[in-house]
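Every protein chain of the complex appears in place save one, which is left out.
Our next item is chain A:
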Amino acid sequence: MSELSSSEPPSEPPSEPPSEPPSETPSETPSEPPSPTGPFVSDLFPFPSHLLSTQNYSTSTSHFVAQLNLLSETYSSIRIVKGDGSCFYRSFLYGLITILAEPENESERLRIIEYVQKSIITLEEQGYDPLIMEGFQEELLELLTSTIPSSRSGSLNLHTTLTDPHGPSQMSTWYCRPLCSSYIKSHPETFTPFLLSYPSLDSYCKSEIEPSSIESSEISIQAIVKAFGVKVGVEYLDGHDEEKVVRHVFGEGLEINMLYRPGHYDLIYKK
């Protein structure tokens, strides 16, 4: 039973309690993922000057600086997202909720509320315990329904709610994972070809999507944008080419933009 994989004797005792496994892939880049103890999502900072002043980009990594300068033609601000393994999901949820709070997106907000309300049925069909899932769903619904369409003056309040460690955002962020899993499991024809190395879609979702310390993957991003019916644009700050930045677009609909530094996602905003 793979789910019950068990072990050899434990390794040497760590001197510290085990923190979550490093959620971000180590890389050779100078970009340090934000501290896992920082706020869920930071205030808005000017882009790219905030990164240039906080990251130690040296001349040997000038491609990063060149790429940031290219991106500065399109983007003017950034929110740094906590680097705890959930940065993609957290960026996604924060981006989504704040966009839905804009008055012109009211019909999308109502559509997504309906999707989340019905999600328990789909989750139950996919084998999740509805009684347990309800607890998470309620918090996401609370975020979506308390998001009364507001002008920018109301956004401060929303930011406080979304970054409150005791507020609904933690449960809501995790709920994106089973929503993602259930989309994958209900579309086997789309996802099975990419996941042949796993015993089943179910086991993939259990080990690669649902644990809260596991980073997103291209598979989970594809699934979540389809599940919610929105668009995520990712700018890859990889330092490979000083003359261009690769942009990947997932899904269609209201647009959330993210900056990907190897192993980490932050939210970026167009001018």
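Everything that follows uses one rule, which is that contacts are C-beta pairs under 8 Å (C-beta built on N, C-alpha and C of every residue); 3 or more make two chains touch, one makes a residue touch a chain; residues count from 1.
Here is the rule we go by: contacts and distances are computed from a predicted model.
Of the names listed as "UBC core domain-containing protein", "ESCRT-II subunit protein", "Misato Segment II tubulin-like domain-containing protein" or "Protein SEC13 homolog", the one that matches the UniProt record for the absent chain is "UBC core domain-containing protein". Touch with the chain that is not drawn comes from one residue among A:F47, A:F64 or A:F136, which is A:F136. The omitted chain makes contact with just one of the residues A:E102, A:E124, A:E210 or A:E242: A:E210.
Screening A:Q170, A:T192 or A:S217 for touch with the missing chain picks out A:Q170.
Looking at chain A, the residues touching the absent chain are 1-14, 17-18, 21, 128-129, 131-133, 135-136, 139, 166, 170-171, 174, 178, 206-207, 210-213.
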